[in-house]
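For this view, one protein chain was removed and the others were kept in their places.
We just call them A and B in the order they show up, numbering each chain from 1.
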Amino acid sequence: MLKARISVPARARRGEVMAIKTLISHPMETGFRRNSLGQAIPRNILTRFECRYNGKSVFTATLHPAVAANPFIAFHVRAQDSGRLEFIWTDQDNKETSVIRELTVDPAA
Amino acid sequence: MIRTINRRNWLAGAGTLATLTVQPKLMAAMPEPVQSVIQRDFPGADIQPGKVNIELPALAENGNSVRIKVSVESPMTETDYVSFMQIIAPANPLPDVARFDLSHANGLAEVETRIRVSAEQDIVVIAGLSDGSLWSGSAHIVVTVAACLDALY
Partner (left out) sequence: MIRLHSIHSRAACLAITVCVVLTGCDRNPTIVPGPTSTLSESLSGYHFQSADTQALQDDQFANPGMLWVDRGHELWLTPPPTSKPSCAGCHNDAATDMAGVAAHFPKFNRSLNAVINLEGQINYCRETQQQLTPLAYESDDLLALSAYVGYQSNGLPVKVAIDGPAAPAFAAGQAYFYTRRGQLNLACNHCHEDNVGRMLRGDKLSQGQVGGYPAYRLEWQSIGSLHRRLRFCNVGVRAEPFAYGATQYIELELYLKWRSQGLPVETPAVRR
């Protein structure tokens, strides 16, 4: 499984907009580079990133080779109910890497 | 280096001439790789400049990893939200960079990532709102070539 780093609060107030940061290890090989023999290095990229909140998709990113290696993606999600956030990266062969974080949501202030 | 316009690419990606003639003046001002993407993804749409904020360094010392933050001011309510933000790099070998799909569930239409920039260019961002309107913004970036290109050493 690919190494991933996630920064997300474990706890939030209902309605609070949470800042989420993700970083995953992946070369994002563009397919445009050539090795020392002049041969093209085949494309190997992550094509999609998705965040699901209690099973419902709340953020998706479609990625192309111009996304830098070891993709960093930061976005926001409004806290509603306690539960889980699932982070899923999909590569060009539809292989998935998934990380789950539990979230506790307290009543609004 | 500014990428030269390739008429064949333009015609291949473009819709019919009739579709093109109803495009607003803004579209014609955009480099043709951007026009091709817009023709492919938003044919016949009216894209207005505005609403899109792009944070991008004016000069990047290495094009392999450039920080970009895109955002659109929006209340992000169920009836008034940003539905997507799409980054296009016209001078890259492939102009598509990334597209982010959002909804009111995000609370804030702001996404940060790191992208590859292969040459000096205007990075373009197209954003769509829940009312169907499309907006665009752009930011200029210069990429310096490192003195010694590593070439897999």
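Criterion: contacts are C-beta pairs under 8 Å (C-beta built on N, C-alpha and C of every residue); 3 or more make two chains touch, one makes a residue touch a chain.
As the structure is a prediction and not an experimental result, all values here were calculated from the model.
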| item | value |
| --- | --- |
| Residue numbers in subunit B that touch the chain omitted from display | 57, 59-62, 64-67, 144-151, 153 |
| Absent chain, residues of subunit A that touch it | 3, 5, 7, 21, 23-25, 27-28, 68-70, 72 |
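In this section, only the chains that are shown with their structure count from here on.
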| item | value |
| --- | --- |
| Where subunit A and subunit B are represented by their mean Cα positions, the distance between them in whole Å | 21 |
| For the subunit B and subunit A complex, residues of the former touching the latter | 64-66, 76, 89, 92-94, 96-108, 110-117, 151-152 |
| Subunit A residues within the subunit B interface of the complex | 17-18, 30, 32-33, 35-36, 53, 56, 58-69, 71-78, 80 |
